[in-house]
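Structure first, commentary second.
The chains shown are only part of the set, and none of them has been moved.
Labels A, B and C are assigned to the chains in the order they are written; within every chain, residues are numbered from 1.
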Amino acid sequence: MISIVVFPGSNCDRDLKVAIEKTLKKKVDMVWHKTANIKKSDMIFIPGGFSFGDHLRAGILATKSPAMREVERLSKKGVPIIGICNGFQILTECNLLPGILIKNRNPKFLCKSVNLKVDNNSIFTSSFKNNQIIKLPIAHSQGNYFADKKVLNSLEDNNQVIFRYCSAKGEINSNFNPNGSMNNIAGIINSSKNVLGLMPHPERAIDLTIQDDGILFFKSLKMYL
Amino acid sequence: MTKITKKLLSQHNLTEEEYQKILVILNRKPNLLELGIFSVMWSEHCSYKSTKKWLKTLPTKAPWVICGPGENAGVIDIGDNDALVFKMESHNHPSFIEPYQGAATGVGGIMRDVFTMGARPIANLNSLRFGEPKNSRTNYLINGVVSGIGDYGNCVGIPTVGGECFFHECYNNNILVNAMSVGLVKKNKIFYSAARGKSFPIIYVGAKTGRDGIHGATMASAEFDDDSSENRPQVQVGDPFTEKLLLEACLELMNTKAIVSIQDMGAAGLTSSSFEMASKGNKGIDLNIDKIPLREKGMTPYEIMLSETQERMLMVINPEYKKITSEIFNKWGLESVEVGRLNDTQQMKIFSKNKIQCNLPINDLVKNSPEYDRNSKKKSISVKYSSKKKDISIKESFKKIISNENFSNKRPLFSQYDFQVMADTILGPQESDSAVIRIHNTNKAIALTSDCNPIYCKADPFYGAMIAVAECWRNLCAVGAKPMAITDNLNFGNPEKDEIMYEIKESIRGIGVACSSLNFPVVSGNVSLYNETNGKSIYPTPVIGGVGLIKNYRKKATISLEENGKIFVIGKTYGHLDLSMYKKIVFNEETGQPPNLDLIQEKKNGNFIRNYIDKYNKELIGVHDISEGGIIISLAEMVIKCNLGVNIKVPPKKNKKKWLFGEDQSRYVVVVREKNCIEKVAKDAGVFIESIGSVKGKGLKIEKLFEISNKELINMNRKFFMDCFS
Amino acid sequence: MKYRVYVFFKNGILDPEAEAIKKTLHTSGFKKIKSLKKGKFFDIDTSGKNSKDEISSLSEKILSNPIIENFEIKKIDN
């Protein structure tokens, strides 16, 4: 069973459900945030949106929901956890992932498609070629990844940076950094490598007539299920 | 009891005659609360007193129209038991005072109109008009408005997929913020506002009532003067998070049989919602005002009834479902309270501390609201002549136009909107002439656009309005959609002035003629009057929001180019330059008449384009309508978007300037593959077609005239909006 | 010169953020919170001569939104 935790204000939960059903042909359990007991779950998604209105700091208020205690418990058991956009913000605020996502360098909301370089050395990206360049949409105003030097170095040393903003040719520099993230970080995993957070929205890119690089992302998960 | 003085009446925007009418209806003097209720119910905003007579003339019917004007939004049938619910509404005055909150609450309000009817909003658009960029407040206003729209829609999770943004000095002191929302509902699941049921409970749900925007509805109908920003009226603050909860909770409850009728609290809040529900259902209401959840202490019944706090709903509930109702609202963390009961008296009785505070005959108040046939007279327009009539080359003219604020690339604007959430945006902003949104889990899609050229409307409101409708129709055809219906937002000055009333009547007549001829009914709309400051009115701006249907979303057209493509223009080019953007931008001249519009030819050309997109999709590369700026601007937009080049030959014996910049109607640029049969198909359809060049290299090349590189084009074109939002 | 400018909502203006925070505090165990209000502050270091005037002008024009917010200026000594 794949679970999606739904908070008041989540708004990419349906898109995610559709994407999982379509690409993985799996049933999805929508878990209301008040749930204090997630029975059986092979994988948990924390969707995008504006949980609790994004008030105070994006993600912080959602960390107080009972379902997040369950997510913490299951993450320790090795259950894969994936937070997308607001989900990423929630995972950093409850310390399942290091660092924090602060306001974009230009604090305005930004919706566009970006190029990303993928590290395929994770259970979440194994269908990609290493350093493959893909295109996914982003839509956020707080996606500027920040961590202190020590954390940043250990992320790099342990190959925990999975997605990085880049040019179409794969150049990684500030010209191709949409929000000011340190080291152009768009997605990271934790040190035990079962928790992923990413700002881009693979669930919005599973359609041949729109964008389809998200399909490979979900296909990677298939190998794990 | 408060004494009703002249001053009090004028504070309530009621005339002496209207007051006399109130006395006749009541057969006694009203108290202050009752006067307040009359004032908002009879305001221009709620009663449409200056325009009712003319709006009735609009064509509102077609076999696919399920519900025309009169409800919270219009509804059309798009097949397979699916229906679309849509409407446009203005928030002009509030946005001028407080751009962020004004625009945000405008978006919130229009979405509530849509989900009140049971529809989940699936797309938002917004049509914006600002003053000149050099005006000191313009930058502040546009930044506030755009973030307000973005933050609200993004948070609720509804994609903002299109709109317009136009600058002109006539909006220096009166900006326009018109928001449109489109929702999807099953045909058999539409909810209406007419109250039904015997002594059924009335439930209030959503935000607590505060002193927000008291007299907002009357404010929205009153002309500005210089004190307005000093008066600092209580503006409403938007809370998109509560809106999202309200949306989900209402839709969840609508899956049960609990809701009998429902109405959002928009302008004039509790007053208009309760009166409208009761009057439509021929019912009476006993309202216990002490039950209304309040945010502040010491609020009077007058304040409570007139408050415009956002994110609130009123509904009549089947008493058997009271428990499930409060369970669902609790789940979503929303407060829901029974505040009254229905009855058959047709009276509105408002109680506080067991005492009657207000006792008004509902139908007399609603149905006898004033209706005016105001004087109207055409006023000759003061002609604006250019100051500098020196010779400017075509190349220089073109550069001026493509760098102008009204043609600048809007990416920095619309990238502040989440236009992809819900994952059904097939064509977002700037990809084609209309946004295209898939109907979830089907092959169908809808096309959406909004249009109006106020410069044409000022010169000739009748022709200008017709052209707005035609342009909207054209933009839908240009993506391959069948135009279905429109919503309109009529923005004008003070209707008590003869020349403004003339503009209103003529615009409505123009919309009527164009819509009838194109079989393009009006299913909803909104009127915003008194857009004037210090006696200076905006140009007449009847904004048209159009909706079209695409059967198979894979067969659509975008504004694309492809190497070696052949470029054609559909429709005749005469070279009409009066009132064109060429004249406006290059010479600051607004003289003459709008271009001619032949609705029969419009229909022919549009049908041809749609048919071609559908039947010859394999040989088609791109389509773009030709409107403001003429052929050269359409081509430049295609070049910029695709980062390719075109090589254009002005046909022999044509005046180059006129041919390139003329704004003749009913035309499209079509780009097709080398092997094609477009000329034959066009001839068979009786449509004029002209070959003008091909796709080659990079840059815009007009043979024997000039060539501009892509780099230069792109830089000129993007500068204005990049600077505006940095 | 250093100043701290406090910006806060006028009385009666809805503050959705404070409401949402309060609710979450209640549900996450901080039940004794009776009220919560929110504001911003800005610490400004300026070199101008008429700096107090300048600070109040920019507080009104840029730091606050006079339609819905009030502000207060305090001088800070280093």
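Criterion: contacts are C-beta pairs under 8 Å (C-beta built on N, C-alpha and C of every residue); 3 or more make two chains touch, one makes a residue touch a chain.
Model, not experiment: these values are computed from the prediction.
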- Counting all copies in the complete complex yields A x1, B x1, C x2
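Going forward, only the chains that are shown with their structure count from here on.
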- Query: Counting in whole Å, what is the centre-to-centre distance of chain A and chain B, each centre being its mean C-alpha position?
  - Reply: 36
- Message: Roughly how far is chain A from chain C, centre to centre by C-alpha average, rounded to an integer in Å?
- Response: 33
- Task: Spell out, as numbers or ranges, the residues of chain B touching 2 or more other chains.
- Result: 239, 241-242, 333
- Task: Going through chain A residue by residue, note those that touch at least 2 other chains and give them in order.
- Result: 52-53, 55
- Sort out for me which residues of chain B touch chain C in the complex. 97-98, 100-101, 207, 210-212, 232, 234-235, 237, 239, 241-242, 295-296, 309, 333
- The residues of chain A that touch chain B in their complex are 8-9, 11-12, 14-15, 18-19, 32, 49-50, 52-55, 106, 108-112, 137, 139, 201, 203-204, 206-207, 209-210
- Message: Help me check something: in the complex, which residues belonging to chain B touch chain A?
- Response: 147, 150-151, 154-157, 239-242, 244-245, 331-333, 411, 414-423, 425-426, 441, 553-554, 725-726
